[in-house]
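Yeah, one chain of the complex is gone here, protein chain that is, but the others are all in their spots.
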Amino acid sequence: MSAAVTGLGVLAPNGVGTGDYWRHTRAGTSGIRPITRFDASRYPIRLAGEVRDFDPAAHLPGRLVPQTDRMTQLALVATEWALADAGLAPDAAHDFDFGVVTSASAGGLEFGQRELQKLWTQGPSTVSAYMSFSWFYAVNTGQISIRHKLRGPAAALVTEQAGGLDAVGLSRRLVADGTPVVITAGVDGALCPMGVAGQVPAGQWSTCDDPARAYRPFDAGASGGVAGEGGAVLVIEDGAAARRRGARVYGEIAGYAATFDPPPGSDREPGLGRAAATALRQADLVPDEIDVVLADAAGTLAGDRAEADALEKLFGPRGVPVTAPKTMTGRLSAGAGTLDVATALLAMRDGIIPPTVNTGGDGYGHQIDLVTSLRHVPVRTALVLARGIGGFNAAVVLRAADRRSEGMEEA
Amino acid sequence: MSQFTIEDLKRIMRACAGEDESVDLDGDIGELTFDQLGYDSLALLETASRVQRELRVALPDEALGDVETPAQFVAFVNGRLLETAA
């Protein structure tokens, strides 16, 4: 069994659609800019990765728009694109064959804030009939399954920024257990006043006003992350079945593991390195065989130090190219994991490693080989890392779909 | 006193529940069912809630359950308006 990725749908702050995203990501073009969604001038955090120049309403049925938060609208559009990319058009004949796994962190918070405002200023009877599901964390799973008539296994996971990779891990397991196709949607975002206000005391986000300097992971001047919205939807299916139907296979999900950090204040090692090592073992690969790491890249001094230490321990000093294209999108919460998986698969396809921007790697040069400009190099395998606030760690290992693995499968 | 019209209903439904692309709301829709127009029970609840607020008229749940078409909805609201005024 192998879990193959056969479709991608990307909606990111620096690119609408896979092609647009990839063009800008290769070129190092960032989508981090001042917040426009609301007046953030009096907030200490004033930058974000907003998906701009994109009106979801132009892509969605009119009936769906009033009942969905923006992050659900983005997820629905990206799902449509991913299914088209995979050449799949689910219909009644597929019935229980298609599953849906999503992850989002704060639910449809902007929708929720609007209804809270109505409740507290105009009374309970003004709260929308759509509020009961437009805000809750499972909304994207429900709306995607309804729109495309997908009746297979369904789930919604929340592990903050690790959520996208956890969704990939669960999807891989579902495919292994016999679900023919799973739609994996890590699409997230809460760039509304409540969402940004929540970031202020958490201390993980940058208060810098300069889009070129705010989010600088693995840099001595790191000042925190910048939040963003969007993500990617992946179509994951049984590899052999995908090849039988002649589908293009971007690559396979070869390993996945999740761990949790020791409690705050413990002197025990954080769990990121263990997640990475376990995912590699599952993929039956040794560290030397990994061609690129897509780092979590917290952008905080402590977070970057811990990740650099973990990578150095696993791969040796400067043992593997490390990149963080999320420096161009901001941290997309649960959207980050699936977008990084998509990015790694595109890197494999084109034999390039996209850059980490706005950072020089100062102070980490002896530990990690940070890719700061586009690098042309064959990419056959990739390790994708993510960490969620609170102590969540997840790692996914990707492998190119080559003749060798195909032959092994038939044998 | 003001009469509630089908145009009022269309305006409210478009605003709170959106519009199905396969349906021409500007056509003759009075006798079509809400189901045919692409509106589900939630759309109807949402619409009723807005109408109640806009017109300051109570639309009891039980009676609303029997309303199936825009024409019936308009008649129902106008009936309630009359009762309320009386």
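Residue numbering begins at 1 within each chain, and the chains themselves are lettered A and B in the order written.
We take it that a contact is a pair of C-beta atoms (placed from the backbone, for glycine too) under 8 Å apart; a residue touches a chain by one contact, two chains touch by 3 or more.
Assume contacts and distances are computed from a predicted model.
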| item | value |
| --- | --- |
| Protein name as given in UniProt for the chain not displayed, "Ferredoxin", "ABC transporter substrate-binding protein", "Zn-ribbon domain-containing OB-fold protein" or "Beta-ACP synthase" | "Beta-ACP synthase" |
| In the full complex, displayed partners of the excluded chain | A, B |
| Of A:Y21, A:F54, A:W81 or A:Y137, the residue in touch with the unshown chain | A:Y137 |
| Option from A:M1, A:A84, A:V200 or A:A220 whose C-beta touches the chain left out | A:V200 |
| Contacting the left-out chain in the complete assembly, out of A:P34, A:G221 or A:P262 | A:P262 |
| Touching residues on subunit A - with respect to the absent chain | 38-40, 42-45, 67, 96, 99-100, 105-107, 109, 112-113, 115-121, 123-125, 127-129, 131-133, 135-139, 141-143, 145-146, 148-160, 163, 166, 170, 173, 190, 193-202, 257-264, 271, 274, 333, 388-392 |
| Sites on subunit B contacted by the missing partner chain, in the whole complex | 40-42, 45-46, 49, 61 |
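Quick note on the criterion: only the chains that are shown with their structure count from here on.
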| item | value |
| --- | --- |
| Parts of subunit B lying in touch with subunit A, wherever the complex brings them together | 15-21, 38-39, 42-43, 45-46, 49, 52-53 |
| Subunit A residues touching subunit B - in the complex, by the definition given at the top | 61-67, 125-126, 128-130 |
